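All protein chains but one are shown at their positions in the complex.
Showing chain A:
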């Protein structure tokens, strides 16, 4: 049910912003907006269907947690 709500919200956002964007006639603006909206709707649908979404913090922790642990060992 929530997946449909997310898609509806995506459609509403497109209806709100696209007319102005098309009138502005800037290709780049329209592409970036469309890409972000697709990403947002896709992620929202995936989340509402309880699909496992990779956590960006895992990647950040992979790189930076050893640095933090090293600092802790240095000071403690």
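Simple rule for what comes next: a contact is a pair of C-beta atoms (placed from the backbone, for glycine too) under 8 Å apart; a residue touches a chain by one contact, two chains touch by 3 or more; residues count from 1.
Operating definition for what follows: contacts and distances are computed from a predicted model.
The protein name that UniProt records for the chain not on display, among "Urea transporter", "Cytochrome c oxidase subunit 4B", "Endospore germination permease" or "Integral membrane protein", is "Endospore germination permease". On the side of chain A, the interface with the absent chain consists of residues 6, 9-10, 13, 16-17, 20-21, 24, 26, 28-29, 32-33, 36-37, 39-41, 43-44, 46-47, 53, 55-57, 60-61, 64-65, 67-69, 71-72, 75-76, using the contact rule stated above.
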